[in-house]
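With one protein chain withheld, the remaining protein chains of the complex are depicted in position.
Each chain carries a letter (A, B and C) given by its place in the written order, and its residues are counted from 1.
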Amino acid sequence: MSSSVIPNVLAERYASTLIKDIWSPSGRIAIERDYWIAVMKAQRDLGLAIPAKAIAAYEKVKQQIDLADIDARERVTLHDVKARIEAFNALAGHECIHLGLTSRDLTENVEQLQIARSLAVVRLKSAAALGKLAGRAKEFRSLMLTGRTHNVPAQPTTLGKRFAMAGQELLIAHARIDELAARYPVRGLKGAVGTQLDQFTLFGDAAKVAKLEARIVAHLGFQGALFAVGQVYPRSLDFDVVSALHQLGAGAASFATTLRLMAGQGLLTEGFQKGQVGSSAMPHKVNARNCERICGFSTILSGYVTMTAALAGHQWNEGDVSCSVVRRVALPDAFYAIDGLLETLLAVLNQMDVFAAAIGAENQRQLPFLATTTILMEAVKAGVGRETAHLAIKENALAAAKAIRTGEGESDLVRLLAVDTRLGLPEKKLRALLADPKRFVGAAPQQVDQFVRLAAALVKKTPGSATYEPAKLL
Amino acid sequence: MSSSVIPNVLAERYASTLIKDIWSPSGRIAIERDYWIAVMKAQRDLGLAIPAKAIAAYEKVKQQIDLADIDARERVTLHDVKARIEAFNALAGHECIHLGLTSRDLTENVEQLQIARSLAVVRLKSAAALGKLAGRAKEFRSLMLTGRTHNVPAQPTTLGKRFAMAGQELLIAHARIDELAARYPVRGLKGAVGTQLDQFTLFGDAAKVAKLEARIVAHLGFQGALFAVGQVYPRSLDFDVVSALHQLGAGAASFATTLRLMAGQGLLTEGFQKGQVGSSAMPHKVNARNCERICGFSTILSGYVTMTAALAGHQWNEGDVSCSVVRRVALPDAFYAIDGLLETLLAVLNQMDVFAAAIGAENQRQLPFLATTTILMEAVKAGVGRETAHLAIKENALAAAKAIRTGEGESDLVRLLAVDTRLGLPEKKLRALLADPKRFVGAAPQQVDQFVRLAAALVKKTPGSATYEPAKLL
Amino acid sequence: MSSSVIPNVLAERYASTLIKDIWSPSGRIAIERDYWIAVMKAQRDLGLAIPAKAIAAYEKVKQQIDLADIDARERVTLHDVKARIEAFNALAGHECIHLGLTSRDLTENVEQLQIARSLAVVRLKSAAALGKLAGRAKEFRSLMLTGRTHNVPAQPTTLGKRFAMAGQELLIAHARIDELAARYPVRGLKGAVGTQLDQFTLFGDAAKVAKLEARIVAHLGFQGALFAVGQVYPRSLDFDVVSALHQLGAGAASFATTLRLMAGQGLLTEGFQKGQVGSSAMPHKVNARNCERICGFSTILSGYVTMTAALAGHQWNEGDVSCSVVRRVALPDAFYAIDGLLETLLAVLNQMDVFAAAIGAENQRQLPFLATTTILMEAVKAGVGRETAHLAIKENALAAAKAIRTGEGESDLVRLLAVDTRLGLPEKKLRALLADPKRFVGAAPQQVDQFVRLAAALVKKTPGSATYEPAKLL
Partner (left out) sequence: MSSSVIPNVLAERYASTLIKDIWSPSGRIAIERDYWIAVMKAQRDLGLAIPAKAIAAYEKVKQQIDLADIDARERVTLHDVKARIEAFNALAGHECIHLGLTSRDLTENVEQLQIARSLAVVRLKSAAALGKLAGRAKEFRSLMLTGRTHNVPAQPTTLGKRFAMAGQELLIAHARIDELAARYPVRGLKGAVGTQLDQFTLFGDAAKVAKLEARIVAHLGFQGALFAVGQVYPRSLDFDVVSALHQLGAGAASFATTLRLMAGQGLLTEGFQKGQVGSSAMPHKVNARNCERICGFSTILSGYVTMTAALAGHQWNEGDVSCSVVRRVALPDAFYAIDGLLETLLAVLNQMDVFAAAIGAENQRQLPFLATTTILMEAVKAGVGRETAHLAIKENALAAAKAIRTGEGESDLVRLLAVDTRLGLPEKKLRALLADPKRFVGAAPQQVDQFVRLAAALVKKTPGSATYEPAKLL
């Protein structure tokens, strides 16, 4: 890290090489130069007088990316694209690139390619995370856990099911990103106000212009181009992208929040990496700092949602550039954030350590409270009115709970219920009911199986996801 | 309007009956009661001892919706669902509804049905708007217009193309909503923590529980249910919905913004409704107040995006209700807002009045500036280096522009260019170039045609959209 | 509740009469009519030919507020102010109101008065909440509590100190609202584009116009008026207001979140109101639903922050009304939300029930882990290097923690530390250290005292706050 440049914190502390290579200044210029060369080749094939040796000259120098030189040029021209044109021309010794193009014919398409490639990285890592999560869900498929609503014990579930819930949410978000990636359209070569006028003028022939655009769209790897744009593509498309990233990140954040809650109860830990220091002042602590970080990334993404939500709907006429500085920040940073989030999630899924003994101890404390709805159902089956039974159980449960909290009175709920004549459930029957904890987890294990199947299918159709491993976290 | 109730402004001032009927208190209760009855019927068919006459009793009274009675009950129980259960039971004289259900088994499914039905209304109106917009685009397919980027004249386009740009953006948003609606999953009958435990207890049989849920999902009209949820469905799904609405609204808002800009230049007006008063102080003004309102709705939606973005990622364990009050506000109000926006958009599309003479006058003033890129291309074709030509044209254009602004110097750009030896384009050639304005609009008319085709296809596949007309605006 | 009007949920379910009376349709019209009458009186005093009997006629009918009539008029004129002018004129049988006024001369000032009055309500309730919170902090000033960072046990604190932390945050937010209220400026009588032209024309005299405005500003109760506005006051002022409300709500939400966490551990409950039903399915549960609701209100406010943040910075020229529909929603609803939040907070502060026995039991489990930093300091005082001691304690604490989680190995941290030669702290000394739990709470009790003093001062200077009690919650 050089002291003379202020680094992008999200990129440098959290994002992986896969994403950084797409959005780094030099990574972007590499894409641009390939794009210019593709345009030149297509223009030449369609009849423009671009010498083959000029194209060769550009090809030869395209990897000579001197950011300092480009930066210096921009500080003169005050126009970033102009600076990059001049730099590439100077290296090649020709003036053949960017013919009939406006700046946005370059930058829009290049940025959309960055987005499309980044979406592919996100899909890879998201599938990898779902694969690992399914592994964990399977591992704890039947481990009974005190389920909580409103953060208080409610009914039993299994730990695997709790993980499958996160899987359910992530699968929905993944599906949305798949849909987006499948239809994500590129702007194409449309000229200053979207009418393709300058290419028309260059070629004097609509068919050739159409062929040129088709060649470039194919070079970029998109299915198709937008058909009616102005200077820029609609900015609501950026919102489409960033909101999809937030949706994915939010699923992970709900999961991380629940892990943080469990860590607070001593039921699990997100694990330590080798050499990691917990708190500098309190060395015994095993903080859920990675889970907290996942939540932090989600909050960050919500900020980029706001930025792109505000761009959408505020375009003037055929386009303005009030979006420019916003997109320079929000698009790469949103991808750095989701990438850091997914890397962190993958690490947590690898490292986390479940304390089954502690989970079991909690279950013991919470039964028979957790069984009250089962008891309610039994009472209804035995002919008691639902509302009557509800009231009786409520009164006794509250009494037992109070006894536990204050240390005074009968704290054994079973005993209290057994003597309540409104219910007509003798103690023997009640004790029998509670004897088999597994009967309380309902369909949880089967729901895990369903998640495992769906995750496996996703991993299978996503090349590389089965073996992807996160880099070491900072 | 009664003075004793503070009305929901979005619903009462702007939303249409179609949406209000879904989200009004009585509309919601009607859905709930149908839902309870469907559950009872299915439970009875699957063997529960629910008397047919009890079901008949509920059927008979289901339309007796007394909001004041329910409200009074809630003020006692402090539990809204409980209040509605009691009210329905009291009317029917039975206690058979809500067996084995938790509150969320009711409310989640009912609210998701409200969302699904509302999405259908949005799709209808969105398709209708695209149809009307296509009509306007076709009407002005070839009307040359001074295209603007950075809000300053840039290159010619056509008015129809400007409308088609809005169409392009709206079509993308519409496609996203279609995708969402097609996969939108319902929570189903899952019980207190999502394990279906209470229905298991009721039926003692997993197959019967599965059948029950399938019956209810079919009753609701969904394709399928979520497989692994907690007390509630993942809240990122609400963000999915509301962000899709914002995306649609944003497309409309960009369009409305451009109309506001054009109104400011006197090129068109959004039109007056019969009896409408403009400004109370300045009677001659024809304000683009409906277009401003569309922009306002978009801003409102961005706020609901923030609310639902914040819900997503903050769920605890098997669910909490920190989302409850948020969803009571954000979900209906987001639909009221998008509905009001679409109604307003439809009215603007119906009423707006284009001043072709004013548009033509502007074109006259802006030519030959609008033709500079064409001139640049001609110079390049004639062998001048691109950068050289660019500089020469820029200098002359700036000089002519300055002359216009100050009233001093030569303001005829053609004359200035003709005598600039760097370009080698004689005045005669330049004048010939500019003689046919239509040559400057490039592919704009063809792009309009493409939009018209796509919009027609969409309208065709969306029943009712071809004939839908907005209600009179307030 | 009438079935024909969709109510504003925030107003009808959560807000108190104090706020609703300010923002209800009839409340607003009452303010408006007083305003018109004040303008007429001042105009007459300054020489305009307005008959005294006309003013008397308006005075006489001003309380005849027929919302249905006004609504019907608006549906004809499509202009809300016009409709209200006509309705008042018709009642009085004169046409003397609104002379020389533009709509915004009325609505801006009226809405700012609604805001100013609402801020006073917020300050009252905020002071009341701080008073109650201080009472609770004092009550538990010295009750040792296991302090948590990253949600895991960290160091002891006291429960009173935990409450004082919330007090600290709320005091800052209260101070900000005080600052805002003290400088909140009103737009005044500025005319269509802010130049006071129409009043100049009416009076033909700048001095009279200034006197008129001063009279009206005094009538409204503001210190002063803005000096250079357009049609409207700057919308960043709305953001100033709503962001201040969010800041206050956020302090309450952090407090509520911590209560929810404590409820999950069984350390306290937010309490039940008489007759309240917990969960319809799980009757024993004592959910922190009011605390969840406070968090929900905070999320709602963040959405109105986004709306007003987006209004700010998007005003065109002398003003547009793209803000109109947004402000109709965001301003009242933000006040309803903060009011509902404060009512809920007050109720929680009244009702909450602390389980000191459970808090004590947790302390027992967490000592001696909570004392590790104290042990670290003792080792440093005894001459061990800080980093050396840190490592030794960390290793032993992790070992003991692991033993607890797995049930295997030595779980008594004191014993482990005593035999670690790196530390040189014999068991006797360590046991002595831990014998007096009170030594671990540091300055917590004194910090509580400081909060109690500041809260008392605030309550004293805020009339009514000492005795304010919330209405019963829904």
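Following the convention adopted for this analysis, a contact is a pair of C-beta atoms (placed from the backbone, for glycine too) under 8 Å apart; a residue touches a chain by one contact, two chains touch by 3 or more.
Treat the numbers as computed from the prediction; the structure is a model and nothing was measured.
The chain not shown here is touched by just one of A:180, A:286 or A:310, and that residue is A:310. Touch with the chain that is not drawn comes from one residue among C:83, C:128 or C:237, which is C:237.
When the whole complex is considered, the residue among A:50, A:85, A:225 or A:404 that touches the unshown chain is A:85. The residue touching the chain not shown here, chosen from C:319, C:340 or C:368, is C:319. Only one of C:71, C:108 or C:198 touches the chain withheld from this view, namely C:198.
Taking the complete complex into account, C:249 is the one of C:7, C:249 or C:332 that touches the chain left out.
Considering the complete assembly, chain A touches the hidden chain via residues 1-14, 20, 23-26, 65, 67-68, 71, 74-79, 81-82, 85, 98, 101-103, 191-192, 198, 260, 273, 275-282, 287, 289, 292-293, 295-297, 299-300, 302-307, 310-311, 316, 320-326, 328-330, 332-333, 340, 472-474. Residue positions on chain C in contact with the hidden chain: 95, 98-100, 102, 147-151, 154-157, 161-162, 164-165, 167-169, 172-173, 175-176, 179-180, 183, 185, 191-198, 200-202, 206, 209, 226-231, 234-237, 239-240, 243, 246-247, 249-254, 257-258, 261, 295, 298-299, 302, 305-306, 309-310, 312-321, 373-374, 376-378, 380-381, 385-387, 440-444, 446-448, 450-451, in rising order. The missing chain lies against chain B, touching residues 148-155, 260-261, 263-266, 278-289, 292, 306, 310, 314, 355, 357-358, 369, 372-373, 376, 390-391, 393-394, 396-398, 400-401, 404-407, 413.
As a convention for this text, only the chains that are shown with their structure count from here on.
When every chain is reduced to the mean of its CA atoms, the largest separation from chain B belongs to C.
Chain geometry summary: the mean Cα position of chain B and that of chain C are 32 Å apart.
Mean C-alpha positions place chain A and chain B at a centre distance of 25 Å.
For chain B, the set of residues touching two or more other chains reads 98, 102, 191-192, 198, 295, 299, 302, 305-306, 310, 316, 320-321.
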